[in-house]
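The structure appears right after this line, and notes come after that.
In this view, the complex is presented without one of its protein chains, the others remaining in place.
== subunit A ==
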Amino acid sequence: MATAFPPRSRGGALRRLVDGFDRFRDQHFEHDHELYDTLLDGQRPEVMVIACSDSRTDPAIICGAEPGELFVVRNVAALVPTYEPDHRPRGTSAAIEFGVVALGVRHVIVLGHSFCAGVRCLLEHDHGGRRFDFVSDWVGIASEVRDEMDGLVTEAERPVIARRAEQAAVLASLRHLHTYPFVAERVADGRLSLHGWYFHFGWGLLQAAEGPDGPFRQVDRGMPPAPAMGRAVAEPPA
């Protein structure tokens, strides 16, 4: 999908959305109608992606995914809270349960990105001086990343720290994912693998974590990267 973005039309933002919808009908729907028909009796995505709400990091655009391929959660900073089944409304945990247990996805990808304002909030959060009703608590899910960065004795420049923190937040979310019993069980028996990806959109490059502690290496031609956790599940024949 979306191999070419349309030129930005004049007029209001809503007009652009409606124009965009017309293009979707012409370009995707008319051609992919059979695909939509087969999806009618339910979706069967093999991959779940947890990505940031940021307007610049749509996972379907980055991965060229088609309708039906990706079960997607998007929240501020692509964070995963640890397993706490307390019957309160927990949107990201509910989606993980839905994707892993009900849909039986085989891969979960946590997709972080460069210039993430959510991670910046986490780093700049002035330890107690609360500005937000929700954002401060939410990004606190990855407070271990803030501690890790605070502990760095370094003259490194702020952008360097920010990039490191963004990648560390991906690894923290992977660790948190592994605290869900239904995730850990499936990772252990090979039904599920967990991937940590990082999109550097200033450069248009994708990196993947080699293991639960990194490092991140550029994804390039050739073999798909091994998962950060779990076995590399054999791909079914295309």
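By definition in this document, contacts are C-beta pairs under 8 Å (C-beta built on N, C-alpha and C of every residue); 3 or more make two chains touch, one makes a residue touch a chain; residues count from 1.
Heads up, the rule we're going with is that contacts and distances are computed from a predicted model.
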TODO: Pick from "Sarcosine oxidase subunit delta", "Carbonic anhydrase", "DNA mismatch repair protein MutL" or "Carbon-monoxide dehydrogenase small subunit" the UniProt protein name of the chain that isn't shown here.
DONE: "Carbonic anhydrase"
Task: Missing-partner contacts on subunit A, residue numbers - done: 1-6, 8, 13-14, 16-21, 23-25, 27-29, 33, 36-37, 39-40, 42-43, 45, 47, 53-56, 58, 60-65, 67-76, 79, 81, 85, 87-99, 101-102, 107, 114-115, 117-118, 132-135, 137-139, 141, 182, 195, 201-202, 204, 206, 219, 221, 224, 235, 238
